[in-house]
Every structure is written in C-alpha cells, then in structure tokens.
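Data first, discussion second: the structure below is written as structure tokens.
Only a single protein chain was left out; the remaining protein chains are all shown in position.
Presenting chain A:
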Amino acid sequence: MPAPIRLRELIRTIRTARTQAEEREMIQKECAAIRSSFREEDNTYRCRNVAKLLYMHMLGYPAHFGQLECLKLIASQKFTDKRIGYLGAMLLLDERQDVHLLMTNCIKNDLNHSTQYVQGLALCTLGCMGSSEMCRDLAGEVEKLLKTSNSYLRKKAALCAVHVIRKVPELMEMFLPATKNLLSEKNHGVLHTSVVLLTEMCERSPDMLAHFRKLVPQLVRILKNLIMSGYSPEHDVSGISDPFLQVRILRLLRILGKGDDDSSEAMNDILAQVATNTETSKNVGNAILYETVLTIMDIKSESGLRVLAINILGRFLLNNDKNIRYVALTSLLKTVQTDHNAVQRHRSTIVDCLKDLDVSIKRRAMELSFALVNGNNIRGMMKELLYFLDSCDPEFKADCASGVFLAAEKYAPSKRWHIDTIMRVLTTAGSYVRDDSVPNLIQLITNSVEMHAYTVQRLYKALLDDISQQPLVQVASWCIGEYGDLLVSGQCEEEEPIQVTEDEVLDVLEGLLVSNLSTPVTRGYALTAIMKLSTRFTSVNRIKKVVSIYGSSIDVELQQRAVEYNALFKKYDHMRPALLERMPIMEKTASNGPTEIVQTNGETEPSVVEAKHPPPVTQPTNQVRTVFSLYIRKNTHLGLEANPNPNIAVITIHASNSTEADMTDFVFQAAVPKTFQLQLLSPSSNVVPALNQGTVTQVIRVLNPQKQQLRMRIKLTYTHKGSAVQDLAEVNNFPPQSWQ
C-alpha cells in the first residue's frame, strides 16, 4: 500500500487543474483514497490525511467524514497529531454536532498535560468552539490555569474564561477569586487578556462592575506607565508603547467611569494627558485618540474635556487619511444628540465632506448634515444639501430627498421657501423620491392656501420642461387639476404671472395621458385632473371628449375612472360641481394615535382578552425619544421607548404587572418583517413583580435599512399563579419618529 501523497504535493496537484470539473475529479479521487485509509485505521498517516481534508474543506468541499478522525488525532500522544487534530476540530466541528462532546475528556487531559504547548492547544480549542456543556465541565480546569504563574498559559486561560462566561454567564462568579492579582502582572499578554476578562465581567454584571471600580487607580497607573515609559522594542508600534493594551485599558475605564462621578474624576487627568500627548502622524496614534474620545464622551467628564474630545474629532475631519475622516464622522453622528452645540461648530467642515470622493464618507457626512440642520442654519444647509442632491450618486438620492423633505417640513423659514425647496427636489431628483412623498407633498401644498397660485404656476412650468419624473408629474397634475383656474387667470402674486390658456393646459395634461414616459398611476392623476378642470374651465366639451375616449382604455384603472366620470357628465351632472370642488385643508393623520393592537388568544387561556388603549404619551417631533404605551390584557403594561439613531432604532421595553401575583419566567419575544433585523439584548430580569412594584427592562435594536414602517409581533410567556400564560400582540403604529 503506497503512502498517501503529502499535503503540499496534493495542493500542487490541485492547483494545476484547469477547470472546476478537473479539480472536482482530483478531489473526489483523493477523498476516496483518504476514506479507505481512514477505514484501515492507519495511525501513521492519519495526520497527513486530515490535513489534506482540511485543505479541501477550505476549497468548499464536504469534509464531515473526517470529524471522528480529528478526535483520534487529538487523543494521540504525538504533538504533530494533536496540532492538526485540534485545528480540524476547530474547522470541522461545532456545538451543533453531538460528536464534539467526545472531545471533552481529551481536552481535560490535555489541559493538565506536562507540555505547555499541548495545554495551549486545549485552551485554544475550548476557547474557540467549546459548547455550553463543555464549558460547564471544564470551567474548573480553566480557573486553575488562570491562577498559574506561567504567563503563556495564564493569558490563554484568561481568554478561555471569557469564552466560558459568554457561553455560560452563570459561571462568571467562579472566576472572581482568580482575578485578584491579574493586574499586577508584568507580562503584557497576561495584562491585555486580563483587561479583556475584567471588561467582559463588568459588562455582564452590575455587581461585578461595582466591585471592580476600585481598580480604576491601578488601571490609570498602568496606562500612565505605558505612556511615560521609554522605548520598549518588544511592544513598540511606530513609537507608541503597546497601543493594543492602551486601547483596552481605555475601554475598561470607559465602562467603569460611566455614570460614576468618582471614577470619572480619577481618570480625568490621564485622559487629558493621552488626548494631548499622543502622536498623531500614524494610524496607531489616532486609534488611541479615537478610543480616548469615545471614553471621554461616555463618562462623566468635565466640560473642558468634552470640548477637547469634540475638537479632536474636528481635527480628524481635516486629516488626509480617509479612514480617520470616516471614523470622525461616525463618532460625531453618535454624539450629535448629546453635544449638539459642540458639533455645530464643525458644521462647515462636515458639509465640506459632502464633496469627498469616498462613498462611505459621503454617506456619513450626509447623515450628520441632516442631524445638524436647525432653524438657524436651514437656508445655508439646504443650499449645500440640494447641491449634494444634484451631484451625488443615485444610491444616495432617495435618502437625501427624504431628508430634505423632513428638514424642510420642520424648519422652513417661509411657505414660499418650502415650496421652492420641494420643487427643486422634484425637478432634480424627482425619480428617486419615495412613493409616500407624493401624498405628503400634496397635503402640504393644499394646506399652504396663499401659495396655491404660485405653486401651480411653478409646477406647470416644470412640466413644460420635463415629464419624465413621475413624482413631479403626479404632484403637478394634481395641482393643475385643483388650481387650474388660478393658473389661467394669471393671479400669481409671488412672481411674474404667465399667460396660459385653457387649451394649452389641457394639451399638457392630455400629453401626459398619451406619453410613453407616464406610468399608469400618473395617467390616473392626469385623467382626474382633466375631469376636475371641467368645473374650473369653460371648455367642458373638450374635456367630455377626452373622458369618453378613455372609457375604452385597455388600462382597467383608467377605464374605470373614465366610465365613472362619463356617468358624472351624463346622469349626475347636478352633483358634478360639488364633487369636484376645491379640496379642504387636510389634517395630518395623527401619527401619534392610539396604538393598534390585534389580539389573538393565548393558547392556554381561551377567554377573550380586552385591550385597553390609553392615550399614549408622545413628545414633540424634534426630540429624540418617543414613548408610547401598549396594554395587553388589563394588567400587563409594556412601555416602549424608542431612541432613533439614523441606522438603528433602539427600543426599550418596560414591562409592568398590576395583578396581585408576580409573573415569573417572564420571556419577551419579538418578530419583525424580513426586511428588518432584530437584536434582543438580555432582559434585566425574568420576574415582573406584582402590583407595579417594579419593571423588567429589555432593549431591542432594530436595523431598518429600507426605512420601512416598523411593525412588530410580540409574544409574552410567563408563569402566573402557577399556570403558564402566553400572550400575542401586534404593534403596527410605531410613531414615524421611531423608524425614520
């Protein structure tokens, strides 16, 4: 039996394949050889065969038949075998296969091996793919190694402990004693991984966080030493001593200082020092500065420090390095709500970034620009944003147009300015405007009574130039239908009135009906506009003719309209004026109306549940948080507080219970339509105390890339007075502020 070919030989051979088919053939042949070798229980070449299998796996071919072989390699005494075996386990196995549990014993033995590199392999594998069961079984071993004086093992044990905690949070307590003197280590590897471990524990448990606050002085000292120490070749990166450790410490300080005055004060000096002394010529220095800025913004720093941080970001904006400009814009976007005035000072630089060549930077600059628009700067900002809208790539136009409409609605200095802005958007980016903009704009125009003549004139002129942009055409058609009388009477006050006859207007509208550029929806608008003009114009006969022609249109929608309008002329002519008269002012549909709840019965309790809709509490549109209430049954209240961020809506649920018994094992589940992505974070607890004595809080993060109306289905399960309860509800009326 010839020896199986070597790994590198196989790789060389496979690379000579000229087609996918040829490669597949080689792979199949080799797999067959490997399989028979496995069947023969060949110990000598098992390692080589598994290594080859791993290579083929990376090319995308199935390799599951090698899983058990990896386990055999791990159990071998040879280091080479173990190395490949553990690698194979990490690549081919995960917690979904029952097979992986067979590793537990091997790993346990290897964790106690006499050679540290074998112990290292075991720790690495456990820390990479250890399942909850494995972690539970082996946590004790990891904890032991965390206390060893061998720094090679200690650092690996620390990160392995992080993995264990992530998998089985309840085990966190057992690692607490071992953390006692982790920070007095000199070895940077151990220090770094220890800081990571401490960070993980603090993030998961408020008690741990409180416990570890006392480490702040020590962390500050370590950071100070790193900065002040001379050149250390081992840890130097472009003149900075161990930037990775510096950043990790800064992050831990952030967590410890957040919301705590004393800790924040204790770190003030070192933060100022890092912020002013770090070398910024290379990326690595800026990475540290960036982390420092994030820390300053999150803790209770004094205002001078905060201004320093924002100014650093402002300087970043002027940096030649694109990455740094991008990072600055991203951070400013996060801080613009809380430190609005400070960020405003950098507005002109931010607006300049709209002209950047890089797509990622342009997008961030656009988002940030919209966040900075207010009543004072609206005219200037809008000029820049409209210029951006003109020249930007199509991928931005829809979002930019929506942003302009929103900003204009909130801060328009005058009605005329508002209409002009809308016109500008419709004429330059009209085909990218969202479908819901058309009804919104129509409503806006209707309600700007004194601007009707001006608006219809401008829209008419725009139509003469270009009828390809459907939203523009639709809005224009509608306006002409409504205010055509003002158009022909030449009544415009705002600008020079144009001379236009009824026939000319009808020519334009009829042109829309026949044009290939018009969509069916647009044709509908045009036909209705023509009909409306029958009560505003004198040339009724022409209109009657047009309407009757379309009574036999192939387009069913158009046909129906024409037939109905025909009927109006023939049989209901006395009603025509009333039906077609001017539209009244429209109330904006209350977006903050009572939430719609669709109740479905819980599976265990067949009784009908009643929904209570108390008037929700909403805040004015220019505030960040929107709060509204949802009652399920009579006694469970969910308060939803939405905190919109341009990319991710963060919704916080506060669940309370007004019955006399606690709700235990309380689990909240949510589902959203496919275009959204949902992330549910850990709840504050799973017991909702009785009689409104407390609430369970849970944070949901919703990613809404297509900016669609947020809908959510909610399921509550809990135990109440001994029996299991399940409630389902649907929320459809999230206030637009929470998802736009």
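Here is the rule we go by: a residue touches a chain if its C-beta (ideal position, glycine included) is under 8 Å from a C-beta of that chain, and two chains touch if they have at least 3 such contacts; residues count from 1.
As a convention for this text, contacts and distances are computed from a predicted model.
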item	value
Record-based protein name (UniProt) of the chain missing from this complex, from "Myotubularin related protein 6", "N-alpha-acetyltransferase 20", "AP complex subunit sigma" or "Phospholipid-transporting ATPase"	"AP complex subunit sigma"
Residue of A:18, A:39, A:96 or A:574 in touch with the missing chain, whole complex considered	A:96
Touching residue (missing chain; options A:358, A:390, A:409 or A:510)	A:358
Hidden partner chain, residues of chain A it touches	7-8, 11-12, 15, 51, 54-55, 58-60, 78-80, 83-84, 87, 94-96, 115, 117, 120, 124, 127-129, 152, 155-156, 159-160, 162-163, 166, 169, 188-189, 192-193, 196, 199-200, 203, 234-235, 237, 242-245, 247-248, 251, 283-284, 286-287, 290-291, 294, 322-327, 358-361, 647-648, 667-674, 677-683, 698, 701, 703, 713, 715
